[in-house]
Structure formats: C-alpha cells, structure tokens
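What follows is an incomplete set of chains from the complex, kept in their original frame.
Lettered A and B in written order, each chain numbered from 1.
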Amino acid sequence: MATRRFAADDQKLNDLYADLATADLQPLWLLQGLLPAVPDGLSPHLWRWKELRELAARAGDLVTIERGGDRRVLSLAHPGLGGLPFATHTLWGAVQFLGARERAPAHRHSPAALRFVLEGSGVWTLVNGDPVRMGPGDLVLTPSYSWHEHHNPGDEPMIWFDGLDLPLVRNLDAVFFEPGPDVPPAYVQVSGSHSEQHYGSAGLAPVGAVPPPTGPPGSGAHSPLLAYRWAETDARLAAILEVSGRESAIVRYVDPGSGRDIMPTLRAEMHRLRARCRTSTVRTVGSAIWVVYRGSGQTVVGDQRFEWGPGDMFVTPSWVPVDHEATEQADLFMLSDTPLIAAAELYRTEVVSARG
Amino acid sequence: MATRRFAADDQKLNDLYADLATADLQPLWLLQGLLPAVPDGLSPHLWRWKELRELAARAGDLVTIERGGDRRVLSLAHPGLGGLPFATHTLWGAVQFLGARERAPAHRHSPAALRFVLEGSGVWTLVNGDPVRMGPGDLVLTPSYSWHEHHNPGDEPMIWFDGLDLPLVRNLDAVFFEPGPDVPPAYVQVSGSHSEQHYGSAGLAPVGAVPPPTGPPGSGAHSPLLAYRWAETDARLAAILEVSGRESAIVRYVDPGSGRDIMPTLRAEMHRLRARCRTSTVRTVGSAIWVVYRGSGQTVVGDQRFEWGPGDMFVTPSWVPVDHEATEQADLFMLSDTPLIAAAELYRTEVVSARG
C-alpha cells in the first residue's frame, strides 16, 4: 500500500516519524489504501489451453518426476502477484502432466487439493491408500493431510487441473508437509474406490464404516467421498436443465456426509450453460478460478472480456462483476474460496444486472 | 403407574389426601413406578407376514377407499398399549394395501411418514405433486406436512409398510391434518421424480434448485430426496460387505443435503446379515420396528426369541437387549425414534455382549 506524501517541515514531526520507524511502528494517518472502499484486488487474467497443453507436454519430454519436485506441475502465476506462483491471493491453480508409465510419489500436506481431469484416462490416484481411478471430467479430492500419489500405468499421458488452497494456508502460517515412503505400494485397479463403494449413493450413509484415515491432530475433517464422476455430473446437469426448463444449471460438489463444501476452504461447482444463454452479472466477495471443460463462449469480468474454449482457465477477482455467455453449450468448472470467506462472515454477493 | 399402598389410619392424613384429590394434586410419595431404575416400556411383539398379507388382501376385497378413511391401512396395535393403534409409545407401523386401479386421495399432516414397499410395483406416490414411482425394496418419504396421494394405475395390488411418528407427535400435542382436493391431478409417469433428478447423485447438490414446497410456518425441514431405490441400497450393502470383509453391513437412509436422518423424528436403516452371522447384543434407549425384507433368521429380544422370514414385522422396546442371527442372508429394514431421543440428549446405547 502506498504511503501518503506529507509535507513535514515541522522538525518535531520529522523526528517523530524517524523514531516511530526505529521502534517498528507506523502512523496510521500516513497509510493510504489500507482500507479501500471496496476490495481492490487483482485484475482478471486468462491462460489459454493451447499454451498450457503445449508447455505441459514439453515439460513432459524434458523434465522427469523426482523426489524433491515430486510433481510435474505448471502453476498459474498471476502477473499481478509480483512473482508469486499463485492464481489469486488465496487460490493455487495449475496444470499437471503425468506421462505414460510415470508415477508421482506419495506425500501429504495441510493445504487441500483437488484434481479436475482434462485429458487422458487410466491414471490412479491413491488417497490414503485407496486407489481412485481418474478419467476426463472427474473431480478427485486429496483433502488436507491425506497421503496421495499418482500412478499412470497406461500408454497415454494425462493432464489435469490442480486446485489448492495453498496461498490461503500460507497466509495463515499453517503449511505442513511430509514426504511419503519411496516404495510404490501394491494396489488393485478396481473401478470403484473404497470411498465410492461406501459413499457413492445419494442419501445412503454406511453405519460404522471405515473412518477416514487421520493424520496428526488437527489435520481436518473432509468429504469421505473422494471422486465425483463426470457421468453423474453430466446426467445431473442434463436432468436439471430438462426438469427446470432453465437455460443454465449449477451443481455444487459437496460432502455427502454433511452437505457442506468438499473442503473447509474450497468450493467447487460445475456450471452448464445452454447455447446463447447469458447469465446475470454478479459480483461476489472472494476470488475464483474457472476451467472450461466443454463448449465455447465468453465471460465479461469488470472491464475485460475473455473469449474461451475447452481447457482455457481464467481468474475472476473479488467483487468484480462477472457474467458468462455460451456460444455453444458449455460446461465450466469453478473453484473458489467461498467457504472460508463465509466462515469469516465476510461473504457478500450482489446481482449487478439480472438476466434469464 | 401404581399407587403405593399406605396405611393411613391417621385421620388428618386421610383428610389431606382427600383435599389433595379435590385440588387436583397428587402426593409424590404415594406414586410408585413413576421413576423406574431403567425404562420399563413395552414387551417385544411380532406380527406374521402370512397374517398381515392375508388380512390386507381381505380388506382389499371388502373395504373401499373413500374420503374420511382415505387409506386402507392396518395398523400394528401393540397389545400392551391398551387398545391404542400404535406399535410403540412413539411409532406407528402398518401395512397398506392399494388395489389395482385404486387411488388413495391427497391429504397432508404434521406427522411424518415413510413407505417401504413389500410387494407389487407400478404405483405412484405424488409428494407435493412430484410423482414418485414405487417398487419392491424402495423407501419413499412423505415428510411432515407434505401433500401426498397414492395411485395404482396397474393391474396388481401393492402392499407396503407404513412408518410414522404419529404417537410421538400426538404426545407432543402437535397433530395437524388437512384433506386435499378431491380431483386427482394429472401427472406424467416418468421413472425419475423431480426430487431424484435434482438430488439423486451423491455429493452433487443443485444450486438454486427447486425449493421444497412448504406448508404453513413450522411444517418442517426434511430431506429433499424422496425416494431411496432398492437397487442402490442393495449395491451399497453388497459393496460394503465385500470391501470390509465383515459379516454384516448397515446403511442409514439420510438427507443427502445434510447427512442427517431422513426426518427430524425418525431414523431408518437397512441391515444386511450374511448367513449364520449373529450380531452383538445391544440395548438402546428408544424403540424400533423391524421389517424383514429378505431372508430368514431369528432375533432375541430380552427373554423372547422370534423366528422370522420375509414380511414379518416386530418391535424392539427401549433398553431391552437385542441381537439378530441370520439363517440365510437377510435384509432387515429398521425404523426407530432415535433422532428425537438424541435431540432430547437421552440417547444411550450399550453392547451387552460383543460378537463378530
């Protein structure tokens, strides 16, 4: 934040300011921009899939996955964040590339992560030992402090979107990390993970079922369901559009055991817009990353306009008016920091301009 | 409760007791059994499917469904309840018979109801206008104060188990009832109700979806999912048995929007026991009705032992030790008053004798 220029020809005042600096104190009345009228966060920003995909594939050719790096990940580094590898002040977004027959080794960390698969199939993510198959359009969770590793026993690479609350958890000085064993575990490639076997039916809760494997004290509650399959998401969106007769539909990925967001810090949704549907213009406290899964269209974010197609990713900042318009029917994956904003009782949303 | 015999040869004391009676007061020290050491509720009781089915079918022949009666229902009337048509102090259980081409007219009431289908198919229950198909093993909810009516457009009768919290709601002096219009509504016989279209996938919550139709203020929150299909229940139980390697599995029917019990007053579960599995002996505060869906076996309740097969129904009273043993693999539907017992902070459960 800028410091207000002050004509301090008074020597006493100059002395005071010098003494304050020495004492590690700052005078509030010289601080400008500390309390803006409304959030003045980042600018909107878009990354193109063409570039993301090409660079990820090149990294796949040139860089191996080894202990230390652990993952072949390209993070969305918002140019407004001064070199930090973050998409917004609270959210990490990235593309991850796992080549044929590669393995990303086990580790765990307090930041929570989710994966939304964009391309490829036949990869297995082991979450606390439970093998979770990954395919296009699937959402896979690796909650806070759960052990996770990625295995690609197949012949084609996979690319997915990684979303984490890492910047937020860093701001809270709460990052813990632990590498896993170097020996890859044996696992059975069954199509349904234990998690899905137990929690995969709406409204049916196993009694006395496998407790979620726990890390150290405070490693956090999370959804017991670790995979949300595209076939289900797709069917649900289609049904809601049909039943409601509306032009757009949204499903939120939630913890089936509580109905709450999948992570205490992260909200994820899939938005479907019929062709030519334009949404209301809305502004909301908190930032979001949008990943285009299918279709094409455009989004107006404040005074910017992004045309997008499959795989493109963009950021919508806090309190900036946003609306989407589909050219052809489109599916947009959204990740936001809403749950923590709401926990802090700071959530606000406002329809700037209402449409169908 | 019995009154303590008291040798009151003292005339003054006799006068006092007479005056107390006149004043609508009772002396605590003469009341016996008011505060028993442990709950001394009802005895266990069993109703045989053979009898239930035969009597329901005879009623189907002899009694029409008309306004006023509204339903062809035979209620389980526990002989220990002095003529009240209730299964326990808190629970209503019954068999309902809906003949070919019959309709049970619309009404609504504050007691919450659920239906577990035992025989027949092709019946539609309209819940607040949403047509819900009914088939064997399905659980269908008609929550507190939701309009509901039953249509059988087919050629075969259906018999289902009705479970309600009616005795409980009567004890709370909170029964409201309203008859619906006499004109049967038009509806489309689609296999998926709007409710299932919106809420039928685990962990996918529609955003801004149809709000549950509401009755008068205070008519209550309830699960937005109105049907729990046998195919899902069966698959989940099979998967849990397989994954866990255990001899028995339980799924609880819950509100997918909150993970809580389907009704604020009622818990419903399906218990599967492999052949020869015998459960631990457990006693619990609160009463339950058990409906055998498939298989055969026996249940020991206190000092009684019930042998059972498909369609048999029995009551397990509060705090009486209970265990089940399957002769062949068995599925037992259970309905209990646990949620309200728990809300009153009166829930206790105790393993009397632990087994596999």
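The rule is short, and it goes like this: contacts are C-beta pairs under 8 Å (C-beta built on N, C-alpha and C of every residue); 3 or more make two chains touch, one makes a residue touch a chain.
Quantities reported herein were computed from a predicted structural model and do not represent experimental measurements.
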| item | value |
| --- | --- |
| Oligomeric copy total, full assembly; chains in place: 2 | 4 |
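Rule of thumb we're sticking to: only the chains that are shown with their structure count from here on.
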| item | value |
| --- | --- |
| Distance from the mean Cα position of subunit B to that of subunit A, given in whole angstrom | 43 |
| Interface residues, subunit B side, partner subunit A - complex | 192, 194, 197-210, 223, 225, 228, 232-233, 235-236, 239-240, 242-244, 249-259, 262, 269 |
